[in-house]
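Working notes for the structure below.
Just one protein chain is left out here, and the rest sit where they should.
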Amino acid sequence: MVRIDNRLYDELRPVKVTPNFIKNAEGSVLIEAGNTKVICTATVDDKVPPFLKGSGKGWITGEYSMIPASTIQRKPRESSRGRIEGRTHEIQRLIGRALRSVVDLDKLGERTIWIDCDVIQADGGTRTISITGSFIALAFALKSLMDKGCIEEFPVNNYIAAISVGIVDGQPLLDLCYEEDSAADVDMNIVMTDKGEYVEIQGTGEQSPFTREQMQQLLDLGKNGIDRLVNIQKELLGDIGLLIGSCKKDEETDNSHQE
Amino acid sequence: MVRIDNRLYDELRPVKVTPNFIKNAEGSVLIEAGNTKVICTATVDDKVPPFLKGSGKGWITGEYSMIPASTIQRKPRESSRGRIEGRTHEIQRLIGRALRSVVDLDKLGERTIWIDCDVIQADGGTRTISITGSFIALAFALKSLMDKGCIEEFPVNNYIAAISVGIVDGQPLLDLCYEEDSAADVDMNIVMTDKGEYVEIQGTGEQSPFTREQMQQLLDLGKNGIDRLVNIQKELLGDIGLLIGSCKKDEETDNSHQE
Amino acid sequence: MVRIDNRLYDELRPVKVTPNFIKNAEGSVLIEAGNTKVICTATVDDKVPPFLKGSGKGWITGEYSMIPASTIQRKPRESSRGRIEGRTHEIQRLIGRALRSVVDLDKLGERTIWIDCDVIQADGGTRTISITGSFIALAFALKSLMDKGCIEEFPVNNYIAAISVGIVDGQPLLDLCYEEDSAADVDMNIVMTDKGEYVEIQGTGEQSPFTREQMQQLLDLGKNGIDRLVNIQKELLGDIGLLIGSCKKDEETDNSHQE
Amino acid sequence: MVRIDNRLYDELRPVKVTPNFIKNAEGSVLIEAGNTKVICTATVDDKVPPFLKGSGKGWITGEYSMIPASTIQRKPRESSRGRIEGRTHEIQRLIGRALRSVVDLDKLGERTIWIDCDVIQADGGTRTISITGSFIALAFALKSLMDKGCIEEFPVNNYIAAISVGIVDGQPLLDLCYEEDSAADVDMNIVMTDKGEYVEIQGTGEQSPFTREQMQQLLDLGKNGIDRLVNIQKELLGDIGLLIGSCKKDEETDNSHQE
Amino acid sequence: MVRIDNRLYDELRPVKVTPNFIKNAEGSVLIEAGNTKVICTATVDDKVPPFLKGSGKGWITGEYSMIPASTIQRKPRESSRGRIEGRTHEIQRLIGRALRSVVDLDKLGERTIWIDCDVIQADGGTRTISITGSFIALAFALKSLMDKGCIEEFPVNNYIAAISVGIVDGQPLLDLCYEEDSAADVDMNIVMTDKGEYVEIQGTGEQSPFTREQMQQLLDLGKNGIDRLVNIQKELLGDIGLLIGSCKKDEETDNSHQE
Partner (left out) sequence: MVRIDNRLYDELRPVKVTPNFIKNAEGSVLIEAGNTKVICTATVDDKVPPFLKGSGKGWITGEYSMIPASTIQRKPRESSRGRIEGRTHEIQRLIGRALRSVVDLDKLGERTIWIDCDVIQADGGTRTISITGSFIALAFALKSLMDKGCIEEFPVNNYIAAISVGIVDGQPLLDLCYEEDSAADVDMNIVMTDKGEYVEIQGTGEQSPFTREQMQQLLDLGKNGIDRLVNIQKELLGDIGLLIGSCKKDEETDNSHQE
C-alpha cells in the first residue's frame, strides 16, 4: 500500500516548530506537521476559575479554533454562528485535560494558563498536533514565570505529546492526513508522556468495530510516533535549560525514550 | 479493598430495564443501574439532515440531558443558561456514534431516529448506561418500523453495550458509582459489540497517567461487564423475536458471549 | 356526551403520587394523572436572588421542561434551540407564583427553593398537575429543613392545588386530556387553596368568547376537582405529621373540605 | 379611600387615541391612558407561519417591547441582553391570542398581521392598553386591505378591549396605575368583547388568595371599564365606516353597550 | 435638479424638538426632522463600567433601536432575533463617542449617562438626528444633576450636532431623506461642534469613489447645516440658562455661529 504522500505506514509527516511566533504571548509556537499548521500560545492570567479561588492551586484551560480558510471548504466562524460546536468543545476539553495531567497545579499557584490553539491550515491531526505544540508553548510560558520569580520550581512532571493513528483499508497507519482520516475505518488519538504512559486514548470504530489485536497494533504505532515527537520537544526545550520531571524520575526513564 | 456498596471489583450494579416506559415514543426504556436511572427513548422522524437528502440513507442522532435534581447539587438547566455545555456535546456525539456503528443506515432508509437519554438520577456511568439502554429503545423503534412495513429488513448488525471501568487507589474496578468515579486516577468508557469488538474506547488519566498493563486489566474487566449487559439485552429483545445480526454472523459467535 | 376515556364530565383522571421518586432532591414526587406524568422536585439552595439579599426573606422559583419524547410529536429540546419558548416561561412563572402564595417567605429565611417540574409524558394538564405535585415536593423539602433545624416553624399557610377545566362542544368538562384540550372552545386553569380561595385563574376563549354564566359553571367544576386533589395531598402529607396552616385557621375550615 | 390621582374606585384614567401615528404601518395609533403611552401598529406581511402554509388562513401575531426610559428605573434592552424575558413572552402571547379571537382568519386570507406594541411610557396597565389600542390599529390595517381589494369582507366579528382591575387595601379598583399595581393584593386583567363576553381572564393573588365574591366584584368593575373603552373605539372606527360584527349580531346587542 | 420634497440642495428638513417627551428620564426629547422621528432620552445610573471603577470619572453610553414599524418594510426586532446587527452596533458606538467628546467626564463623576435613541419613524438620517437630539436630552439630564447638587459644574464643553450629506446624480445634497440616501453615490455623516470643529467624519463611496473636491463641497454643505442645528439647540437650552462651554471659550467663538 502506498500512502498519498509516499510515506511509510509508520512514518510521521515532517514536523517543524517555530518558537516565539507571537510576541504578545508568554509562550508561543507555530507547529507544522505536513500541511497542518497550528499557532499554539500560552498566556498567563492572574485569576483562577471560581472553584479554585483561595485554594492556592492554578489551572490550565484549552481553547481551539480553526480560521475559516483552514479547511478545504470554508468553515463558517463559530462567533458568527453564535455558538461553539460539539467537536470544538470536545477538542478543547481534551487539550486542557492533557496539559493539566503533566503539571503540578499546586506549584503553579493561583493563576490560569490559557492555551490557545488556532488552526490556520488543516490537513488531519489538528487536535493531536495542537497538544504537541501547546506543550512547548506552555513550557515557554512557565519558564517566563520562573524567570520573573513568580514560581519557584518548574511545575512540569513529564513531557507530553499526541498523535493520531488509524486503520485504512485494513492497514494500520501512523499520523493520518485528512484524506486518510476521511477513509479510515478506525481512528485513534493517543496522548502519552515521555515515560510511555497514557494520558488519553480515544479510539473510535464508527465505520466498523475493531478487535483487540488491531488496537494493540495501533498502540504500538502510536508509541513509536510519540517518542519521536517528544524528542523534538526535548531538543527545543533542552536549549532553554528546562529539566522536566527531573526531580521525580530516575535516569534510566529518560534514556528509555531515546530513538 | 471494600467497595462503597460492598460489590466485588468486577461486579456490576444491579440492572433493571423497564420497556415501553414512555408511550409516545416508538421505543423507550427506563434503565436503572444501581442509583443511576435514565429514560432512553427512540423516536422516528421522516426527515434526514441536509447532508443525507436524496442519499437513500438514514441517520441516528443522540441527545442527552440531566434533570436538575438528578445530581447531588442541583444542576442548572442548559436551556436556562442558553447553551449546551461541552460535556453534554461530548456525550451526545458518543451516543450517536455508538448506535450508528451497529446499524445499516442504508436499510434504515431516509429517516432519522432520535435517541433521547434523559437522566433522572445520576450516580456515575450515565453515558455508558445511556448507550446500553438506548440500544434497546432503538431496537423497539426499528421493530415498530418493520411491523408497519416501513423497512423490510431489520437493520441492526450487532448488539452494543457500554460500561465504565477505572482505577481507584490502584485497584481496577468495574462499573464505577459517582463516589468511585470522583476518586478515580484513571477512568475509561468502553463501547463494545456482542462479538467482543470495540466501537469506542475513551480512557483518561487526568490524575495520573496509566501504563499499558493497567489498560489491559481495564479492558478485560470491561469486556466481562459488557458480555453480561448484552445478555440482558438479548433476553429482553429475544422476547420480541428480533434476530440481530443473524444473517451476517455464524452461530459460534452468538455462543461465545453466553455467560 | 361520552368522554374519550369514558369519564363523567366532572370526573378527575386517576391520580397517583409516588413520593421520594428522586433521592438527591430534598423533596420529590412522581405525579401521574391518567397518562400525564411529571417528576416534581424541590431542592434547597442557600442563596437568594439579588433583590432579596440581606432581606431575611426566602424565595421559591419554578422551572418546567418536557422531555422530547413526552409529546406525541417529538418536541425539540429548548437547550438545543438555545432559548426557552414563551409557553415555558409562562408556565414557570405560574408555578413559582402559585407556590409562593402559600408560603411565608419570611419564615423560610434567606434561601431559595427550586421547584423543577419535568414532564416525562404529556396528555393535557401538565401545568396544573405540576403545581399539585410540586406542592407535595415542596412540603417534603420544607419538612427536611425543619428536621435539620434550619427553620423553626413550618412556613406553609395553605394547601394548594390546580386543575384545568374547559368547554368542549358546549359541555363544561373537568380535567381535560390532550385531545379534549385541543378541541376546547374555552380553556381555564384554576389554582386554589384548601380554603376555597383563588390564587390564580386563567381563562382563555381563543376559539370563541365565553359568557359569565359559563365561567361560573367552570369555576364550580374546578372547585370540586381541587377539593379532591387537596384531599390526596392531605393524606400523603398528614402521614408525615405536617399541620399546614394549623396555627392560623380554625377547625371548621379544615372540615369544610372533606369529601 | 382616596386614589393617588384622585380618581374614584371605578374611574378610568383619561384615554387619548391618536390615529395614524406612524405613517409606514398600515394601521397605527398612539394610545395614552393617564401616563401610560403605547405606540400600537399593525403591519401586513404576505407570508404566514409554516403551520398555515397552503391553508388559506391568515394569522395575527403580537410583539411587545418597552423602550428603556419608559420605566422609572431604566430597563435594559432585551436586544442587548440577547433574550426576551418571560414577562414579555407572556404579554406577546396574550396580545396575539386576544386579537385572533375576534378575527375570522379564513376571511383574512394567507397573510400575517404583525401587531407591535411599543411602550414609550409605563405607568401600569401596559398590556391591557396595548390590546385596546392594537385593536384600533388592526382595524385600520384591515380597512386598508379592503380598500386595496385584497380582502372582500371585513373579517372582524367583535370589538375587543382590555382593562386591569385589582384589590388594594381591600378595595376593588378599576384601571390600576403603577403605584397601585405594586401595592395590589389581587391583580386581574380582563379582555372582553363588546358583547360582554370574555376572551381572557387572568387573575392572580400572589400577595393573598381571593374569594369568589371578590372575583365577582372585580368582574363587574372590569365590564364597566371595558364598555367605556369599546365606546371610544366605536367612535374612532365608526368614522371610517366600519361595521364590525354587523352581519352576525342583531341590533340590541349593539345597543346594550351604550353608556 | 428638484428634490423629492422640493427642498433646495442646501436646505434642511423642518426640525421640531419636543422637550421632556418621556417623564421618567432625567432628560428627553422627541426630535423630528421631516418624517424621521426619534425619541432621545438620557437617564442617569450611579454605576460606571468596570474599567472606570474607582477612577472618579463618568461615562456616556449610547443605545439605538428602531421600532418595527418605523421602516417601510417592517423591521424584525433585534430582541426576537436574539442579537444586535452590525449597523446598530456601529450607530451605538458613534452616538456614545460623539457625546463623550464634548463632556468632561471627570466633572461628571462616577456615574453613567445612558443615551437611548428609539427611532419611531425612519426617513433617512436617523443616526445624525439621534445625535442632535441626544445632545439636548443629555444637557437636560446634566442640568437635573446640577439642580440636585450631584455635580458642581456643568461638564459640557461644546454644543454638538450631526448631519448627513451626500452626492446624488452628481449633485451634493444636504440632509438626505431615505429615497435620496438609497440613490446616493457618496454618503457622509458629519458630527461637529459649535466651534466648527469635527468630532467625526464618516464618508463612504460604495457606489463610486469620490474626489477631494467633492469632499470639500460636502464638508461645506455639512457645516452650514450643523450651524443651523446648533442654533436650534441653543434656543432650547438657552431657556434653561445653560452656559455651555462658556468657561472655556471666549465670546467671539459663540458669536461666530450665529446665523
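Note that the chains take the letters A, B, C, D and E in the order they are written out, and that residue 1 is the start of every chain.
The rule is short, and it goes like this: a residue touches a chain if its C-beta (ideal position, glycine included) is under 8 Å from a C-beta of that chain, and two chains touch if they have at least 3 such contacts.
Given the structure is predicted, the values throughout are model-derived calculations rather than measurements.
Enquirer: Which shown chains does the hidden chain touch?
Expert: Contacts of the unshown chain, counting the full complex: A, E.
Enquirer: Looking beyond the chains shown, say which of A:K16, A:K53 or A:R77 touches the absent one.
Expert: Of all options in A:K16, A:K53 or A:R77, contact with the hidden chain holds for A:R77.
Enquirer: Touching the missing chain, which residues of chain A?
Expert: Where chain A meets the chain not shown: residues 22-25, 28, 35, 39, 41, 43, 45, 63, 65, 67-72, 74, 77-80, 82-84, 88, 114, 116, 118, 120-122.
Enquirer: Can you name the residues of chain E that touch the chain not displayed here?
Expert: These residues touch the chain not displayed: 83, 85-87, 89-90, 92-93, 97, 100-101, 158, 188, 192-193, 195-212, 215, 219.
Just so it is clear, only the chains that are shown with their structure count from here on.
Enquirer: By that same contact rule, can you tell me which chains touch chain D and chain E alike?
Expert: Looking at chain E and chain D together, no chain touches each of them.
Enquirer: Please state, in steps, how far chain E lies from chain A along the shortest route of touching chains.
Expert: The fewest touching-chain steps linking chain A to chain E number 4.
Enquirer: If I list every residue number at the interface of chain B and chain C, are over half of them used by both copies, so same, or under half, so different?
Expert: Same, since most residue numbers here occur in both copies.
Enquirer: How many angstrom lie between the CA centroids of chain A and chain C, rounded to a whole number?
Expert: Here chain A and chain C have centroids separated by 52 Å.
Enquirer: Counting only Cα atoms for the centres, state how far chain A is from chain D in Å.
Expert: 61
Enquirer: Mind pulling the chain B residues that touch 2 or more other chains?
Expert: 82-84
Enquirer: Name the shape of the chain contact graph, picking from line, ring, star, complete and other.
Expert: Topology of the interface graph: linear, an open chain of contacts.
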